[in-house]
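Heads up, one of the protein chains got dropped from this complex, but the rest are sitting where they should.
We just call them A and B in the order they show up, numbering each chain from 1.
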Amino acid sequence: MIKIEKRNDVSPSIYFLTPILAIFLTLFGGGIIFYVLGFNPIEALKFFFITPISDLYGLSELLVKATPLCLIAIGLSFCFKSNNWNIGAEGQLIFGGIVGGGVALLFYGHDGFYVLPIIILSGAIGGMIFAMIPAVLKTYFNTNEILVSLMLVYVAKLLLDYLVVGPWSNPEGFNFPETRQFSESARMPILFDGLRIHAGIFITLITVFLSWLILYKTYLGFQIKVSGLSLKTAKYAGYKGKTMIIIVFMISGACAGLAGVGEITGPIGQLHRNISPDYGFTAIIVAFLGRLNPIGIIFASLIVALTYLGAETAQIFLQVPKYTGQVFQGMILFFLLGSDYLLFFKIKFLGLKKNEL
Amino acid sequence: MKKNEELRFLVNEILKKYNFKIDLDIPVLNLSAGQKQKVEIIRCLIRNPKVLIMDEPTSVLTEQETEDLFISLKKFSEEGILIIYITHKLKEVLSLCDEVAVMRKGRVVSVNSTKEEKIESLANKMVGENLSTIRKKIKNLKNSEEILKISNLNFRSDDPYETNLINLNFSLKKGECLGIAGISGNGQSELFQILSGEIITEYTSIKFRNKEISKLNPRERREYLMAFSPEDRISQAAVPELKIYENVALNNFKSSNFFERGLVNEKKIKEHSKKILSNFSVNTDNVNMKSQFLSGGNLQKLIIGRELITSPELLVCFNPTWGLDVGAINYIHETLININEQGKSSILISTDNDELLRLSDRICVIYKGKLSKIMDINEVTPEKLGILMGGGSID
Partner (left out) sequence: MYKNFLRYIISALFLLGLSVQANADFKVGFVYVGPTGDHGWTYQHDEGRKAVEAAGIKTTYVESVPEGADAERVIRQLAQSGHDLIFTTSFGYMDPTNKVAKDFPNVKFEHATGYKREHPNVSTYSARFYEGRTLLGHMAGKMTKTNVIGYIASFPIPEVIRGINAMTLAAQKVNPDIKTKIVWVFTWYDPGKESEAAQALIDQGADIIMQHTDSTAPVQVAEKAGVWSFGQASDMQRFAPKSILTSIIDDWAPYYVERSIAARDGTWKQQDTWHGLKEGMVAMAAYNPAMGSDLVKEVEQLQKDLASGKTHSFTGPIYDQKGNILVAEGSVADDGMLAGMNVYVKGVEGDIPQ
């Protein structure tokens, strides 16, 4: 006879240790999968998790990949902490990219220090405005933000398709669906020659710091925390629920917009149809893996980014199928949720009672 | 599982036998409340029960539907089905049942044949006759100034689980405690939320110290020196996952300076929290402790303390002592009497009649969203309360 009971108290250290436990379980489970597929598990795991970051270039790539994930996840943490389910960060990223990219094209051929800041700012505003659509519809028309934000992803994608195929396509580009390469003045400065790591990482770090400040040291952060734990209490305390919904969506959208503009002015350098390999969706995993905590999110984004790089290296060196990376991500989430369950509930094994025999 | 055909046959049998009229092919969603209830009953009858237990079955029914139901129930009992019928409607008990047990505070206080009971005797048993030891001194408030005036309080909700409020009017004097009695679910929660500002209703007028405050939210009302202690202390008045000092910060009145220029002033909040813990004898001085580790009584003391430390002119509380031990109840009752003696007013919405009789200067009863006549405490008898709470009328 097995009985499941809710635990009364959960110590904070265990709360942060479970993601680490989840990662170890993932490694273990991954090892088994590799073994079954006929690979040496130790070697495969080495290619997956160590080889990609064993040199400076790899470390730089890790940061390039983790930067947008971290930015978006930080923004999402504002929404998720306050019980607002913004699932459309991908759309906000793309829309931020569209607005930022549009401004970059407008400034095509312009030099000047002001060009890049204007582009970055307009990208953030773009993402912010796009995120306000589900927020305003939720607050004033009582729509479901999950559906609205998700459907808007397709709107943003199709708008981007239209722009790069039609009006914004490179006039010298034989109608290929892409814009011109942005001018040098519209590109994120590269930090080290030969590496792709760019100034966007500073934007991310500043955003993480500001988010920490807002979430833990301000009245707004306090209100977000209370609303997330109990909407009834927030109402009773007299917090302006509608304003707060709009604010958290704005922050979240701005972060996603920054991620988008960081991609197009950073490693990509132009607009085309594939400016994001679903960063906006992956960031949801990152946000929860990082426990909606800014520091946790930094680590989570690095780990998730590593699973992407690892999937590539494992493919190059061992010809492991590409989708193992996704299997790994799924396993991390699975084990995290599993350990969470054990965190909040305990399983008691009771002896069979006589009358049950 | 029975096959569809078979099931339809069985259901038709029952329909014929008890003269129920229900179209079996329309979605339950589109049935009236009475018809839905018949579906429930059919579902029970299909299994040939020996005992049928019903809990407040008539609360959603019209009078005609109630009559129909009673006819069916009497038929069942003639066929030998034992019916246990739980209700607070005394009239229904007398017209339907053979025997009646009265429960009060989790105990059966009387079992008797209905032939020997009258509405008045049942009401007496329900409310309890022995009044408590602590009792407020009756003051003459005739000349005291009016502090709160509610007029035309109306509330309509689309949510079937909420109760509509119909044209409530009352006023409150300085230093007075107005008790609002009633069986839970008759609109108390809605009334509390309208008084606190969690629900804003359109045409209601709430005048507090001569200012119209009906459109203000709870935080703004607090600035006018109102305070609120909701019924649900673990998911509304406080958040168990938050630390004590964070729960204190929920009552963020302007002069507190808990949040200066948008930043959290942790030091201020903690100092203030310590003061509450000691002034209201909460049995801890650790403001960093999570509130979930406080006992119910201590949590309630913390909440009342948080609300009262700002010296409000009016405290609205809703079931302030449910689930507490006697010591905590007495402490909170003394505190509530104290504030009236200091010339502050209170509204006590409670389902505990002992509490109401102990603390109130005047009492009225809320039933199905309507308020009864307001009575002075010395004209209130348990009998009258019981009758009003069961939906009857006096004089």
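The working rule: a residue touches a chain if its C-beta (ideal position, glycine included) is under 8 Å from a C-beta of that chain, and two chains touch if they have at least 3 such contacts.
The structure displayed is predicted, hence computed values, not measured ones.
Note on the chain not shown: across the whole complex it touches A. If you put the hidden chain back, the residue from A:V165, A:A199, A:L231 or A:L333 that touches it is A:V165.
The residue touching the chain not shown here, chosen from A:I247, A:I268, A:L289 or A:L302, is A:I268.
Shown as candidates are A:L37, A:L56, A:L106 or A:L337; the residue that touches the absent chain is A:L56.
Checked against the full complex, the candidates A:H110, A:K242 or A:K322 give a single residue touching the omitted chain, namely A:K322. When the full complex is taken into account, the listed residue touching the unshown chain is A:T313, out of A:T207, A:T233 or A:T313. For chain A, the residues in touch with the chain missing from this view are 55-57, 61, 64-65, 161, 165-167, 174-178, 181, 192-196, 263, 266-270, 272-277, 308-309, 312-313, 315-317, 319, 321-322.
Here, only the chains that are shown with their structure count from here on.
Centre-to-centre separation of chain A and chain B, using mean CA positions: 45 Å. Listed in rising order, the residues of chain B touching chain A in the complex are 196-198, 217-222, 228, 230, 232, 235-239, 241-242, 246, 249-252, 259, 262-264, 292-293. Those residues of chain A that touch chain B in the shared complex are 9, 216-222, 225-226, 229-230, 232-233, 235-240.
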